[in-house]
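Complex shown without one protein chain; remaining protein chains in place.
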Amino acid sequence: MSFPLLTATAVVPAIGAIATAAVPAAKRTAAKWLALLFSLATLSLAAVIAVRFDPGAKGPFQLTESHAWIQDFGVRYDLGVDGIAVALIALTALLIPFVILAGWHDADPSPSSQLRSSRGGPNEGAEPNRPYSWRPTQGFFALILAVEAMVVLSFEATDVFLFYIFFEAMLIPMYFLIGGFGDRAGGRGEQQAAAQRSYAAVKFLLYNLVGGLIMLAAVIGLYAVTAHQLGAGTFSLPQIVQARASGALTLGTGTERLLFLGFFFAFAVKAPLWPLHTWLPNAMGEATSPVAVLITAVVDKVGTFAMLRFCLQLFPEASSWATPVILVLSLISIVYGALLAVGQRDIKRLIAYASISHFGFIILGIFAMTSQGQGGATLYMVNHGISTAALMLVAGFLISRRGSRLIADYGGVQKVAPVLAGTFLVGGLATLSLPGLAPFISEFLVLVGTFSRYPVIGIIATLGIVLAALYVLVLYQRTMTGPVATEVRAMPDLKVRELVVVAPLIALLLFLGVYPKPLTDLVNPAVQHTLSVVDKKDPKPTVRVDAVPGGGRHGGTAQTQDVEAAK
Amino acid sequence: MNPVYYLYLAALLFTIGAAGVLIRRNAIVVFMCIELMLNACNLAFVTFSRMHGNLDGQIIAFFTMVVAAAEVVVGLAIIVSIFRTRHSASVDDASLMKL
Partner (left out) sequence: MENLIALLVAAPLVGAALLLCGGKRLDRTGHWIGSLLAVASFAVAVVLFADMLGKGAEHRALHQHLFSWIPVGGFRADIAFQLDQLSMTFVLLITGVGSLIHIYSIGYMEHDERRRRFFGYLNLFLAAMLLLVLADNYLLLYVGWEGVGLASYLLIGFWQHKPSAATAAKKAFLVNRVGDMGLSIAIMLMFTTFGTFAFGPVFAAAGDASEGRLTAIGLVLLLAACGKSAQVPLQSWLGDAMEGPTPVSALIHAATMVTAGVYLITRSGAIFNLAPDAQTAVVVVGAVTLLFGAIVGCAKDDIKKALAGSTMSQIGYMVLAAGLGPIGYAFAIMHLVTHGFFKAGLFLGAGSVMHGMNDEVDMRRYGGLRRYMPVTFVTFGLGYLAIIGFPGLSGFFSKDKIIEAAFARGGTEGWILGGAALLGAAITAFYMTRVMLMTFFGEKRWDPEEFHPHESPKVMTVPMIVLAVGSVFAGGLFSVGDAFVRWLEPVTSFAHGHSPVSAGVVTAATMVVLAIGVGIAWLMYGRKEVPATAPRGSLLTRAARRDLLQDDFNHVVLVRGGEHLTRTLVYLDHSLVDGAVNGTAAAMGGLSSRLRQLQTGFVRSYAVQMLGGAAVLVAATLLMRGV
């Protein structure tokens, strides 16, 4: 039996979480280094996966592992990755070390015990008189690693039930991360901040639990259908897809639609899609910025990923049926998220609404059902992860310096901290999808993919690029330019640790913007497979051109294939 | 004698017991009424056993007696301890277990 690479990639951070949590209270720094070490080990395992994965190979999943788990219910421990999963595992493993580094001091115990006791969350009642008796630092990094383990497993699971377990379980560490460790943006009373934080955490948890429970009903429904028709119930994705393709399993139209909706609802909450988005600004606003990155760049990607892997492949007909509504909702997300971002006064909430707009693009691309749309959506997941991480982490550095999240409290930072302002601008430009940076490619692919099937929706979505420029530039202008505000006069520029966090992300944005081929090569076969399951083909161009490879100067002969009525 | 009369008696006893539980405030009386209801049930069980020529009813009657005995032990202990702390055996006074 070969080395269980996929399991190892999830187990390493899980062990890291336990090990970090077990570090004694006094050795905080050791815990941080330990967590970083484990995240780097995970990253190297993810790199091994990426190298071992062969995009050209046949069959949807590779590096598969399969073990019986709960035999009575046909639940199996089935793992396997396609190109999309590899890309997202790589993204997750890549971002976690940066998240840990960026949050290096976020969970240091505050000297004031009053602050600690009002911190709320899980440790509230724990011996209030002995300082440092609980271990927030260890907890913080252990929770981050725990989230990583669960996210990686949910990208790998090919068994619906196994996926469901980790999809839901990751809510628990996230809940504690949001509720237990807020950012230290003063200006409000600690008491009030703690109240808002726990509100955000509870909202996050309830929203996602509701989605998850509806999905659970659908998962059980799926089991019942398979048990009824196949004799033995199964949760295995490849098996169900194959059974549907061969006709062994037929779902009634109504059943399929209901099951699809059950799955989709959970993913739409997680993604989040308008109008299920309102937990995100709260959660991202109240959490520390590394945790906000974790939410939007890593955890939320499970939602969009699962749409591609489960919604489309399990329920192809229902997906086509729901497409118009979903496209309109994602279009609303794009425009609405961008408009609300323009109207925000809080830097982190602004980025949260920008993310809602970007998730609109991702879902739009997925349901456009073209290879450009879905390929673009997958790239978008990766690129959005990197660009939002860059922007959000720099914003976090900015906020921690001034102690305020309000845009109006800044001004002229460019003059005192040019490197910080420069990196912030690059992050912002990536967010507005400037050509030359990675997000442009994905956004353009999504737009092209949508446009080739739904021109009107494509054109309206293009408005998003103007609005993105608006909110990014307004944010930059108000915080970074103009006369230097009194409070920022003594603001230090980025420190080495912070530069180590931001510089690689920016380098990656540039690299993937100029040479995205490694990523597209990885993703394309998986997208083709998904499209073949959904039974969709790219629309043909109205005029056929025998393109010279490389877009040569003077193309070959042109023959008309007049699809639209000749003028 | 027609066994149905025993059933009527059982129903009557049960009703008396139930009314007593609902109407009386004194915990001891309420307790005795509960015993009355249990015994009415026993009577009915035994009667049915006789009517159907089946021993199951009589066995269950024994079970009921065992349960009733256990109940008396626990219940009386609770009543006594309540009476000790509150100097009252009224069930309405012990209404603290609410949200």
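Letters are used for the chains, namely A and B, taken in the order the chains are written, and counting of residues starts over at 1 for each.
As a convention for this text, a residue touches a chain if its C-beta (ideal position, glycine included) is under 8 Å from a C-beta of that chain, and two chains touch if they have at least 3 such contacts.
Just so it is clear, the model here is predicted, and its values are computed rather than measured.
Within the full complex, the chain left out of the display is in contact with A, B.
Within the full complex, the residue among A:240, A:480, A:505 or A:534 touching the omitted chain is A:480. Contact with the omitted chain, checked across A:59, A:275 or A:403, is made by A:275. Within the set A:385, A:412 or A:427, the residue that contacts the chain not displayed is A:412.
Taking the complete complex into account, A:434 is the one of A:107, A:420 or A:434 that touches the chain left out. One chain is missing from the display, and on chain A it is touched by residues 203, 206-207, 274-275, 277-278, 336, 339-340, 342-344, 370-372, 375-376, 412, 414-415, 422, 429, 434-436, 440-441, 444-445, 447-448, 451-452, 455, 458-459, 462-463, 465-466, 469-470, 473-474, 477, 480-484, 514-517, 520-521, 524, 527-528, 538-548, 550-556, 558-560, 562, 564, 566-567. In the full complex, chain B touches the hidden chain at residues 18, 21-22, 25, 30, 91-92, 94-99.
Everything below uses one rule, namely that only the chains that are shown with their structure count from here on.
In this assembly, the C-alpha centroid of chain A lies 63 Å from the C-alpha centroid of chain B.
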